[in-house]
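The complex appears here without one of its protein chains, the remainder shown in place.
The block that comes next holds chain A.
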Amino acid sequence: MAIPLARRAVLAATLLPLAAAAQAAPLPIGYLSLRPPRPVASTLIEPPPADEGVQGARLGLADNATTGRFTGQSFTLGERRAEEPEAALEALRALLATGIRLVVADLPAELLLQAAAEPGAVLLNIAAPDDALRNADCRRNILHVLPSRAMLADALAQYLAVKRWRNIFLAVGPAPGDLLYAEAVRRAARKFGLRIVLDKPWTHEPGAQRTDTGHMSIAAEAARFTQGAPAYDILVVADEGGTWGDSLAWRTTDPRPVAGTQGLTPTIWSPVHEQWGATQLQRRFRAQAGRPMTPLDQAAWLALRAVGEGAVRAGTTDPARIVAFLRSPAFELAGFKGARLSFRDWDGQLRQPVLLAAPRALVAVSPQPGFQHRFSELDTLGTDRPETQCRAP
């Protein structure tokens, strides 16, 4: 159908000719991360990069700068990193004092809420997948770039429903995030007609698995853990810290695949993803950072690109007007996942496809074909408008 002059066309027209655009003052964007010293990783092969996240933001900044050349807009990134929560809040205050309003936040949920209470801050959440932040604890001044746990769990559950792998053995770690991940899996199972036939906490202390003969004790533990389970199709693990989830595959009593936080993983991004032009982004990132792009890098890149796209489309570097535009139906972002991304107006969550990735192969992308929605298939993932408990926006 022809639209004589849609909104975008009008916008484009008012911006023309861009070549003659005057140079506006740079838009400063903050980047704040809490990076406490990490627990021992379960493997040597992927030591967590020290610059995880911020490299994604830097690439997003470079992409924005290229576009900004043509609109007369420029962007700067103020990077702050803290090891303690209180130091992170101080760093945020320092950023705000320089006039920065938009801050990309690599912070856990509790600290994110404290940060949101600082006057003047608009936060782009790239690290806290907590569903509470999209519901009862939602805030007007937080936009969520990374998928919520509910979105991840729904993405996996849709795939299991399509495969008719309906009976789940859920193994839940002791960390607070593991409990929340497991809760999201339980909710997703109810939503998509799956059964959790066994819901069992994993309590084994994994410390010795990398010492000599450690593999034998972990194998015995995994066999004991999975012995006598009712018939199940797939073992879903909730181990966000990645300390024990990899210990279960190949060691279960019954031969069953593993999914969840390890094995077949629902995720915002994976180094195996190369569709919809993702190859280009993966290469640009590798060239800059010298390592593959992680989910946190991807979320940080998206956060920068959202701000850049908002600035270009709304024709402004005023933070308040950019945020208003990001929340409007006119905003759309290309994110190399074959669908336009936009923010849900009921909870500020970026609607997006979720990858289901194995360590060396992309297995599927949710929403799965056939899960329909009257507004957008992407809204079959996570908390939908009728269910939201968010009252802030």
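The rule is short, and it goes like this: contacts are C-beta pairs under 8 Å (C-beta built on N, C-alpha and C of every residue); 3 or more make two chains touch, one makes a residue touch a chain; residues count from 1.
The rule we apply is simple: contacts and distances are computed from a predicted model.
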Name per UniProt, for the chain absent here [options: "RNA polymerase, sigma subunit, ECF family", "YVTN family beta-propeller repeat protein", "Cytochrome c oxidase, cbb3-type subunit II" or "Glucose-6-phosphate isomerase"]: "YVTN family beta-propeller repeat protein"
Full-complex contact with the absent chain, from A:Glu83, A:Glu332 or A:Asp345: A:Glu332
Contact partner of the left-out chain, one of A:Arg140, A:His215, A:Arg284 or A:Arg321: A:Arg284
Hidden partner chain, residues of chain A it touches: 1-6, 8-9, 11-13, 15-19, 63, 66-67, 69-71, 277, 280, 283-284, 287, 305, 309, 312-313, 332-334, 338-340, 376-378
